[in-house]
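Here the complex is missing one protein chain, while the rest keep their positions.
On to chain A.
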């Protein structure tokens, strides 16, 4: 290791172009003859389409479902028993199932003109009753989205571990009904596609703002009936992914088909309104959760009925059940207990498909569990942190298989909480609460904890049987004739800083200076296959693959170097970019030059593979690493207006060996900002007819810089026993814990009034109304 390798706080290489505005995004790509696309979208949540009339003079600039007979609908099934399959039309022809669903694709020289065309198309609908609430959608007699199912349930998942004993053994219990609002993922850059047909190579070239280019290629090939080789997907710079950019969109399929039909390159750039009403929905959960404790005030078990509002279709490739299928195994959190029941209903509703968002099902499950644990502690009459200390998995139990068979790889959970408690000075906060605030506000303190499964692979995903199962991750590493190093990976970096961190991994092994290392990613024609960037997997999987490839290159360098130095290969070592032998040293660049430019100097038995290798990697166990954290917050609540202010916020995080602690901090800060959005701001409400009520950013509130507190970030570093250099995935964690920690803090501030907030976001209105309801109850008693 060197001061620029694994563990270094190296400034991000990619920031040079990002900070100077020199990135290149889909919107910057303008092939000659480019035409813009606007979609006519359904204004209704649920309706039969009776007729579609396109004015005759515009017909050749419009694509309808009838024109797409050769295109297969998007289908993302799972092999989970009982899963019911949906097919998502690329363009809807007979039926629409959510507002914003595509009906017609309109092509014109500019987006504005394409919208003019869309405005000329007349669609006659017969409106159907809509399912807009997952609980109502579950009840018999509800309108059906997919009639053949007989109900609206994609899947019902059940986990039951001796739950019958819960009631007998429990000394305490609390039951709570909790909800998390539907949200819309809000990357700075929306989705975007530029599609063109390259006649020279007979290939469809798709520039897409995606985090999983190889998966988009497979999905397009399936829908269009093309060979995968006839499609090249390029993800240039991508302005934030968060899960939204992992989905194969109907828009991508429509443009890929349309560019051949129209014979010109086509572009569609999602605008914020499309993003909010039709694209990026996520997060909506409901829980009826009962938590039980034994007589010692220790968590005994959980009983839960949960629902996920999945929207109308199963999105490709993660399916409609990525959330619902995981809640049962995530809900137990970091706690050691043995009695458990969790039934999860994945409910189809007349809303856009629910998509995986940073944290995936964890944010909702963490909210439900951790908020209920605080309520349980209050019932027992102990500090919420004390309940956690008594119930957390202990370090000496590691590795630990929990009640839901999750395999925690390593860590010290109580220590993380202890450090968070100290950092916020719980005792001092309690003393301050007793004194009261001069401005009449109430302060409260709250904590929450989670584990983030990351880089989980074949065994986990094959059990789900979704269209995408990750295997080995590969890296192609190659020296250039002048001694530069090229690393090619199939995942994509769009904010994660992989151009820097993977360079650090390579530098640690080969000693090549960073300005001579390039990461090549985001192009199916240039990189090895990969399921892409998701599940906080890249540092584990691509990092491991880069290390394997560099190890293989190191061996070859040493062999050639030893021959050139006339030394025994066993007697040379690679050090700071040089092969060092007993009698001399030779730079890696010189060895590269010899391989490419002066092969006459090479030994006869040189490896003919040369200075280029493809290596694959899988962790020793593919059930994932479990980074974890304790988040703690102190908030002030104004009971008059319901306004909240975050006074203090601490995060104690264990991401194993940190390749670049500065980038890890950045990931935590960014995730936490999104978590604060979930906690206090972001909400996509629907009316009873299924109309989305937040169609602009003045209605859909996102936290901004002034809403971000200064975060105290403390690191623990327990190496994972299963990964190449002890690293764990940490990409999503920041977005998981804040809603629970902040809600617990608000509830702590208001506990004397018996007020509990049980729905995210915790808005001023919800706070004021909860206080009013509590006062009303008190008055009635």
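Basically, a contact is a pair of C-beta atoms (placed from the backbone, for glycine too) under 8 Å apart; a residue touches a chain by one contact, two chains touch by 3 or more; residues count from 1.
What we mean here is this: contacts and distances are computed from a predicted model.
A chain of this complex does not appear here, and its UniProt-recorded name among "Biopolymer transporter ExbD", "Blue-light-activated histidine kinase", "FAD binding domain-containing protein" or "Simple sugar transport system permease protein" is "FAD binding domain-containing protein". Shown as candidates are A:127, A:198, A:227 or A:640; the residue that touches the absent chain is A:640. For the chain left out of this panel, the touching residue among A:60, A:227, A:271 or A:482 is A:271.
Summary of contacts with the chain left out: across A:95, A:111, A:261 or A:689, the touching residue is A:111.
Where chain A meets the missing chain, the touching residues are 110-112, 115-116, 271, 273, 640-643, 681, 696, 698, 701, 703-704, 706-707, 763-765, 768-769, 772.
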